[in-house]
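I'd like to ask you about the structure that follows.
The complex appears here minus one protein chain, its other protein chains still in place.
Our next item is chain A:
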């Protein structure tokens, strides 16, 4: 295992573009802290975002993992290119000739993906902890460490998304086209959802029930948007008479769907590689 990870890390470590994008990615995660400094005034009322409770424990776990997950597209570029580069440099062929099996090759890529997700999660934990301890109104241990499942969801979401990128890299072989395919797939899911929701099964929940099985939809369902959970939004809604009854929890069946997709993506990557003549 370590040997495979070691092989893959050496490939990335010396790649300047991959390094720069990874650094940008982690710096951007720390920029979540900048949201705290957003201030604006309505006439005489001074509005400061940090005071709205977004950095309160345990809500901060939800908010930060949602925000940080948006940035995963940066690492996706690194992952897609680390796969497609093996094709364009023809080093995949050379690796196999040198004695790496196709299985080992896929495992080494997947381990790297998991490692990226682990580092991101740990990093997010540290950033959120610092932010929370600085701005949160509640700092009791019990409250700090509640709702930690959002971090788990974040981790699973990253692994699944990166596995999807890996699979696209294997399938399409060219990084630009693979990323393009990712965007097209995203749009495709949305169009299918729209058709189901507003045309075929109008007025029912069937569309939502079906689309939750789509890979990108399942990943995004893992961590639901946190904004409508904010105190200010909630009270505004209450004043308008629109109560929220939405569940923001991380649901186990969403985790299951995402894990199944992850396994499929990795397995399909292997199958494609096995069948293809290089």
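Here is the rule we go by: a contact is a pair of C-beta atoms (placed from the backbone, for glycine too) under 8 Å apart; a residue touches a chain by one contact, two chains touch by 3 or more; residues count from 1.
In the analysis below, contacts and distances are computed from a predicted model.
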| item | value |
| --- | --- |
| Protein name (UniProt record) of the chain left out of view, among "PaaC protein", "Oxidoreductase", "ABC-2 type transport system ATP-binding protein" or "Na(+)-translocating NADH-quinone reductase subunit B" | "ABC-2 type transport system ATP-binding protein" |
| Contact with the hidden chain (one of A:46, A:101, A:146 or A:209) | A:101 |
| Residue of A:31, A:47 or A:89 in touch with the missing chain, whole complex considered | A:89 |
| Residue among A:7, A:73 or A:129 touching the omitted chain | A:7 |
| On chain A, residues whose C-beta touches the chain left out of the figure | 3, 6-7, 10-11, 14-16, 85, 89-91, 93-102, 104, 274-275, 277-278 |
